[in-house]
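Handing you this structure, nothing more for now.
As you look at this complex, bear in mind that one protein chain is not there, while each of the others sits in place.
Our next item is chain A:
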């Protein structure tokens, strides 16, 4: 099961991204309607369409027998598209929800999107497959703490638009991901 974390600035620019593969098995079952998908075209555009519709992951899942998908089994571009598209819902939910943690705020294809919006309008977006509400909440809280403390917000040279390149931050977020996800 893979997780994709993106830290997005208020102008939708990713400042940090992480792909985490957890050892837990994938819980989602592909829809029966997605079986026997036709490979009806070989053009590049069809490839785009296949990827965007989420079909490629299904195909891969069926070939690998639904085990742990290495490499996420997805086009990274599609993952980013989904994360970006989920901002629409996040923005709307934030308007009426006061909480920072927005659990399972959006679902797209087989992905569930959870988000965490900091008071500074930084958005932490996590794409995940299974349900792991408390784990994700704890993960987000820890990432937020790291974001604030480790070399970012408390760093006077860091603005809300700088990419986070700190290896300390990266290492700790990875450790946190291993712990909770």
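In this text, a residue touches a chain if its C-beta (ideal position, glycine included) is under 8 Å from a C-beta of that chain, and two chains touch if they have at least 3 such contacts; residues count from 1.
Everything that follows uses one rule, which is that contacts and distances are computed from a predicted model.
In the listed set "serine C-palmitoyltransferase", "Peroxin-7", "FERM domain containing kindlin 3b" or "TRAPP II complex", the entry agreeing with the UniProt name of the missing subunit chain is "TRAPP II complex".
Across A:19, A:53 or A:141, the single residue that touches the chain missing here is A:53.
If you put the missing chain back, the residues of chain A touching it would be 8-14, 30-38, 40-41, 43-46, 48-50, 52-55, 57-58, 77, 80-82, 84-89, 91-93, 95-96, 105-110, 121, 159-161.
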